[in-house]
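One structure follows; several queries about it will come next.
With one protein chain held back, the other chains of the complex are shown just where they sit.
Right after this comes chain A.
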Amino acid sequence: VLILVRSPLPRLRALLQGCWGRLERSLWPGVLGGQSPPWGPALAVQGPALVPQGINDAGESAAEAPSLLESILWMAAPKQRRTIEVNRCRRRHPSKLIEVKRNIDVCPECGNLKQKHVLCGYCYAKVKEETRLIRMEIYKKEGGPFNTPTVETLVLYEGEKPKEKDAGKRIIERARKRPSWFVQN
């Protein structure tokens, strides 16, 4: 619902009144000027004349097409102010309160809290950081886009040598000790 506020500034009020006038004239043409726009029955049906035409015209010309101020009467609006007791019953109903979560556990790796069906946030952040550093090394080795070789990549940490089965692979060196969670094949 739009709340129309009468502002203290006279210029703004004049602007609003101008806007309002234009709106009224566009939506209901000819109402304010006193001339009714050309109207007629949209569908002409053969039947007995329920109301004689003369009285109909007299009745219609007396009350013109309803303006917005009268058509507000048929809009849905609250009849009474809702008391604070009623409001509290609605706002504090158990369905609206936050439920206590029963699916929180302790991560066996790091000891932080985690939800049962979700990865541990701390461990995930750790892995993400290490992946970012490996990707930086790859970027330094490749030098630019579209230089990815068609062979496998192998990540080696300090003091590790590639084995015979890792013959044709591209090797990425990381200058740190191998993390416990990154198991070597």
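To be clear about the criterion, a contact is a pair of C-beta atoms (placed from the backbone, for glycine too) under 8 Å apart; a residue touches a chain by one contact, two chains touch by 3 or more; residues count from 1.
Assume contacts and distances are computed from a predicted model.
Asker: Can you pick, from "Large ribosomal subunit protein uL22m", "Dynein axonemal intermediate chain 4", "Vang-like protein" or "Small vasohibin-binding protein", the UniProt protein name of the chain not displayed?
Answerer: Matching "Large ribosomal subunit protein uL22m", "Dynein axonemal intermediate chain 4", "Vang-like protein" or "Small vasohibin-binding protein" to the record, the invisible chain is "Large ribosomal subunit protein uL22m".
Asker: Based on the whole complex, identify which of A:Q115, A:T131, A:T148 or A:Q184 touches the chain you can't see.
Answerer: A:Q115
Asker: Tell me which of A:R11, A:K79 or A:K101 is the one touching the absent chain.
Answerer: That would be A:K101, which touches the missing chain.
Asker: Pick out the residues on chain A that sit against the missing chain.
Answerer: Residues in contact with the chain left out: 2-5, 15-16, 19, 23, 91-92, 96-98, 100-101, 104, 113, 115.
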